[in-house]
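On to subunit A.
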Amino acid sequence: MKKVYVNEDWCLGCHLCEYYCSFANSGESNMIKAFNKGKKTTPRIVVEEGSAINFAVQCRHCDDPLCVKGCISGALSIQNGIILVDDTKCVGCYTCVLSCPYGCIVTDHEKVIKKCDLCASNSGTPACVQGCPNAAIVFEERS
Partner candidate 1 sequence: MLKREGEIRIPSGCAISGFINRSGKRVNGGEIVKSISYMHDRSNGLGGGFAGYGIYPEYKDLYAFHVFYENSQSREETERFLEKHFDIVNLSRIPTRKHKNITHEPLIWRYFLNPLPTKLAASQLDEKEYIVQSVININIKIDGAYVFSSGKNMGVFKAVGFPEDVGEFYRLDEYAGYAWTAHGRYPTNTPGWWGGAHPFALLDYTIVHNGEISSYDANRRFVEMFGYKCTLLTDTEVITYIIDLLNRKHELSLEDVCKVIAAPFWSKIDTLPEKEKAKYIHLRNMFASLLITGPFSIILGFEGGLMALNDRLKLRSMVAAEKGDTVYIASEECAIRAICPEVDRIWYPKGGEPIIVTLNKGGDK
Partner candidate 2 sequence: MNYLIIGNSSAAIGAVEGIRQVDSTNPITIISDEPHHTYGRPLISYWLEGKLSDEKMFYRPQNFYEKNNCKLLLGTKVTAIDIEAQVVQLQDTSFIEYDKLLIATGSRPLMPPVPGLEQVKNKFSFMTYDDAKAIKAILKPDSKVLIIGAGLIGLKAAEGITKTTSDITVVDLADRILPSILDSEAAQIIQKHMEQKDIRFILNNRVDSFSSDTATLSSGETLDFDLVIVAVGVRPNVELAKEAGLAVNRGILLDESCKTSDANIYAAGDCTESMDITTGEQKILALLPNAYMQGEVAGICMAGGQKTYTHAIPMNAIGFFGLHMITAGTYDGEAVVTHSNESFKKLVFKDNVLKGYMMIGDVKRAGIYTSLIKEQVSVSKLDLELLHSKPQMMLFDKARRLEKLGGVHNEN
């Protein structure tokens, strides 16, 4: 299955992936609207910054996902290999936050939880991959 991978050798820590992610999930038709008037919208991808190393992290879409197994409401499920959250069922207990070994379940005040769905609800190549200026984020099949 194609997944999003980040090659930290090429990640510049520019954070554009976060902005493209937020925009893609904002439902807005352009980026300026998505961030209008300082609106901060939490991305589903997180850039970690070090002194010389940066990389972005987002849901690994594990084959054996602890988040799905631990979910108390059945809001998290795997569909065609993609781990999805049903917003209407999630109660915000954060058991998934507790469980995810990569820290990829995102919390904020807009929704109970957010997570990467590989832009399945958008279209085609994930927005973070498209927006990465250095091809550090790729969408590909890896064994």
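For anyone wondering why these and not others, all candidates are chains of the complex that A comes from, given by their letters.
Going forward, a contact is a pair of C-beta atoms (placed from the backbone, for glycine too) under 8 Å apart; a residue touches a chain by one contact, two chains touch by 3 or more; residues count from 1.
None of the values given here were measured: they were computed from a predicted structure.
*Asks:* Looking at this complex, which of 1 or 2 sits next to subunit A and touches it?
*Replies:* Candidate touching the shown chain: 2.
*Asks:* Give the list of subunit A residues in touch with candidate 2 in this complex.
*Replies:* 5-8, 46, 48-50, 53, 55, 57, 60, 66-67, 69-70, 72-74, 88-89, 91-107, 142-143
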